[in-house]
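Please read through the structure below; I'll follow up with questions.
Other chains of the complex are left out, but the ones given are in their true place.
Order of writing sets the labels: A and B. Residues in every chain begin at 1.
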Amino acid sequence: GDWALVNIGNHFDLKASVFQAPRRGIYSFGFHVVKVYNRQTIQVNLMQNDYPVISAFAGDQDVTREAASNGVLLQLEREDRVYLKLERGTLMGGWKYSTFSGFLVFPL
Amino acid sequence: GDWALVNIGNHFDLKASVFQAPRRGIYSFGFHVVKVYNRQTIQVNLMQNDYPVISAFAGDQDVTREAASNGVLLQLEREDRVYLKLERGTLMGGWKYSTFSGFLVFPL
């Protein structure tokens, strides 16, 4: 539907993962972006219309998989766009196990 | 009630933690499973009717407590079951500090 965004695991497609608000309201967003073992720190930004709203980090070099997670409530105007941007680092192996979810909490 | 699942901290009982959808709809689930210090990596799966939907990992060997976290929106049919499964590793000390939450975002 046009009100909810669900991206799960291997099917996470960044290009298809832009949420566009169908109406004005308060929305809840959450994400868990999983990096695999490597020597990089990643920074993931949640973007609202090209501006970063919140960030999450994962930088442990000793673990196999680690998630950069965060979540937020946002007041969106109609047609506002929300999406994830990998601000720093790379995701070797892609977005496997990563999730990005959003839903309308209530309209305004 | 039959629409919400809340499991908190020391009272986390895996056997009692099967959520069964009272009706068709979009549900939000989130979990944070805390492992204590040990040399294992844990993998926690969120299961929908015996199939894994999303996974989370915790594997740092140097920290006292670390959480494997993830969250997702799921479209459930009536009587679908959702629960957590410890796919890999062990939880010494049990599920202390772990949480598992779910609620109906809206019916379909």
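What we mean here is this: a residue touches a chain if its C-beta (ideal position, glycine included) is under 8 Å from a C-beta of that chain, and two chains touch if they have at least 3 such contacts.
Fair warning: this is a prediction, and the values are worked out from it, not measured in the lab.
A.B. asks: Just want to confirm the stoichiometry: 2 copies shown, so how many copies does the whole thing hold?
C.D. replies: My count for the entire complex in this file is 3 copies.
We adopt the following convention: only the chains that are shown with their structure count from here on.
A.B. asks: Within their complex, state which residues of subunit B touch subunit A.
C.D. replies: 26, 28, 30, 41, 53-62, 69-75, 105
A.B. asks: Applying the document's contact rule, which stretches of subunit A touch subunit B when the two form their complex?
C.D. replies: 4-6, 8-9, 28, 30, 32, 34, 60, 62-67, 69, 71, 97, 99, 101, 103
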